[in-house]
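Just one protein chain is left out here, and the rest sit where they should.
In this document, chain identifiers A and B correspond to the written order of the chains, with residue numbering beginning at 1 in each.
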Amino acid sequence: MKIDQTLPLEYSTEQNRLNILGFWIFLGAEIALFGTLFASYFTLVNRTGSGPTAAEIFEIMPVIIETVLLLISSFTIGLGIHAMRLGRKRAMLIFFGSTLLLGLSFLAVEIYDFIVYIHEGATLQTSGFTAILFTLLGTHGAHIIFGLFWGLLIMYQIIKNGLTPETTNKAFIFSLYWHFLDVIWIFIFSFVFLKGMM
Amino acid sequence: MNFFDRFAVPNPSITIYASMIAIALTVIAIIAGLTYFKKWQYVWSEWLTTVDHKRIGIMYLISALIMLFRGGADAIMMRAQTAVPDNTLLGAKEYNEIFTTHGVVMIIFMAMAFIMALMNFAIPLQIGARDVAFPRLNALSYWLYFFGAMLFNISFVIGGSPDSGWSSYFPLAGTDFSQSVGTNYYMLALQISGLGTLLTGINFITTILKMRAPGMTLMKMPMFVWSALVTNFIIVFAFPVLTVALAMGTMDRLFGTNFFTTENGGMDMLWANLFWVWGHPEVYILILPAFGIYSEIISTFARRNLYGYKSMVISMVAISLLSFLVWVHHFFTMGQGALVNSIFSVTTMVIAVPTGIKIFNWLFTLRKGKIEFTVPMLYTLGFIPIFTIGGVTGVMLAMASADYQYHNTMFLVAHFHLVIIPGVVFAMIAGLTYWWPKMFGFMLNERIGKWAFWFIAIGVCVTFFPMFISGLNGQARRMYTYSESTGFGIWNMISFVGALGLLVGFILIVYNIYYSTRYSPRNIPGDPWDARSLEWATPTPVPEYNFAVIPHVDSSEAFWDYKKKGYQLFRDPVQSIHMPNNSGLPIIIGAGFFVWGFAFVFGIWPVVILSTLFIFGCLAYRSLEKDHGHYIPVSDIEIDEQGGSVQ
């Protein structure tokens, strides 16, 4: 396998460059996926039937906490990739570990949110609005859950195999995924929660 | 309902029981045959686990042909039922199931598979690459498509076929009106094969953008490669919309949500909206590769460079963007206001412009060409006038106010069949005939091929032209019968006769494959058509690694200029070649998805959870697996090249 020494490890082989580009294109598809969910959300947001409206169930504090947690996790994984490029494996693992912990906390708050909604009479089946609300948040949340397991698997491989062209490539792609989830959350935060409470 | 009752077919008939027996016998015959001839090892290690794009292409091809006959059988049954007034051949429910499965099978499992087949086979060869960017993902795409198709096709013997139309509009497709599991099958089968298509899209964009032979700039790519690139972009951005719509439909049916219901704030129109946000780009996903194939065939058999290369590329890019801006024309009559309909009327007419440009480019390429009337060329020449008729009736339908008259009539059915059949089916048969010698090492018989062409071309016109008239007279689509006083009888009878002509044509194609397999000479050169692009620079049969030496490209007609102008293609010495290893994982993951989908259809949740875990387990296994592929040493390569290479 040809390794180009002038590039960071994650870009160093032809296959690595293909993987990264392929993943970017996948993220393009994810934009369309979440775009469709947002389109459905905006269409259904006022169709609450006999159930509660957005303004009645949203609370600002949990949402702010979730946003800050996810923003910081996006920062720490960025630092993780930076440490990886410096070849500092231990620092990188610490940053990746913190990212996953932050992601887990985010998830805990989101589950708390869901429980609150259900207690206030907004279940998945209540109305068109609650169905798309849970689906939009749930799709993002499911991505986070998948990311947690994926991240663990990558940390395991880095501990076991060190920083190789393969492991760094996987770690870099994972970081792209995680940042992307942060971008999606920003849009949920702005156009679902803040707009709903405006 | 009793647990096992759900697996029974809701409206059984003799034909369904006969099919069950036929399916059982076929499965037994395949298993017994493979065991008797001791071919399990061969099939498993050479085909089922292959990551070679050429073999995956051939597997897509076989699947597409089988699906063509499944969908064709549905079509014949529909034409037979409506051939005479008040016919009792089929009941209303059976007719509903048949037109639904006809549409889904033909669009999703036949046409899509056919373009995947030809893209898989030809694209890496045309850009001078040894495989696609992600060979294993490519195999996974195929198996997801395959198991999605299987899941859809078992519906009619286990639990009942979907029966709410290929567009599956809610609330008809909701649990109130579609009580059998048929629509669940629709949702899950399309979800699984759609995932496969999305992965193909990502794979081919990466392949085309990153793995072209040195010197092949974007504007030197063969036109089929350009069309595939644009198509795959549309795939990547359109299929996620379908994914979401299907997920929401599944939740409505299985979890009691209110996305598309008519109560508690649900909005049934949202389904139609999302379906066509995907559905219209899907039309262009089917047609653009066909345009690419026609471009290749026209320049090959007119012996001229393609006229207006740049404008061809610009038109396709324009179409790819415009295709996302027209979807509302599928439901002009749904109740949105005049402003909305006007906007989408205009965008729809605008999209006819780049398509028209392409037609003129082909005509200008033909002008002063030395046209050779081979079978692929006949289909291409037949395509231009028939497609134009289909196209201009599309512009008629684009006028929102007039569409109130045409909507949901046979006029519409005539329009889209006259676009899709010459557009896609002709192109697929043409492409199949054109690339057949590269795939299998012998030519298809031209004489039988020409007979098949005339039956199909005339059959299409005879089948669908009468529908324009009966449609304008008011015959609605999807009606299983009509009374004699309507006067539709004569038109439908003509249609039926045309459909029989089509049937004869397709049987001739199968006969041609059989005949040519037996009698066609095997000593053909690598370039039997005297063609122009790089796939013909390989020896036949094409070795696993495609090119012993990666070619250098200096013009848009690389192989032609190599033959005629003395450009050098192969300049580097032979080196050992790195190739990916075969893997059983893609088919295993595909099978996991099949179990997942089946359990989901019937709401057997423990199995759903287990199969989900199994699929993720396979992904984790893949991540931890150490597999760096293998090298083919120089000595092996040179032995291969002593065959029929043109070098």
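Structural remarks
One rule holds for everything that comes next: contacts are C-beta pairs under 8 Å (C-beta built on N, C-alpha and C of every residue); 3 or more make two chains touch, one makes a residue touch a chain.
Please note the rule applied: contacts and distances are computed from a predicted model.
Name of the non-displayed chain as stated in its UniProt record, restricted to "Sugar ABC transporter permease", "Quinol oxidase subunit 4", "Antagonist of KipI" or "ABC transport system ATP-binding protein": "Quinol oxidase subunit 4". Of the chains on view, those touched by the hidden chain across the whole complex are A, B.
For the chain missing from the display, the contacting residue among B:G335, B:P521, B:P573 or B:P606 is B:G335, taking the whole complex into account. Set against the missing chain, the residues B:M211, B:M251, B:L270 or B:A558 yield one that touches it, B:L270. Listed here are the chain B residues that touch the chain not shown: 209-210, 233, 236-238, 241, 267, 269-270, 273-274, 277, 321, 324-325, 327-328, 335-337, 339-340, 343. Mapped onto chain A, contacts with the missing chain fall at residues 11, 17, 20-21, 24-25, 27-32, 34-36, 38-40, 42-43, 60, 64, 67-68, 71-72, 74-75, 77-79, 81-83, 86, 88, 91, 175-176, 179-180, 182-183, 186-187, 189-191, 194-195, 197-198.
By definition in this document, only the chains that are shown with their structure count from here on.
As a whole-number value, the distance joining the C-alpha centres of chain A and chain B reads 34 Å.
Residues of chain B touching chain A in their complex: 133-134, 198, 201-203, 205-206, 209-211, 236-241, 243-245, 247-248, 251, 255-259, 261, 263-267, 270, 273-274, 277, 578, 616, 620, 623-624, 628. Residues 1, 17-19, 21-22, 25-26, 28-30, 32-33, 35-37, 39-40, 43-44, 47-51, 124-129, 131-132, 135, 149, 153, 157, 170 of chain A are the ones touching chain B in the complex.
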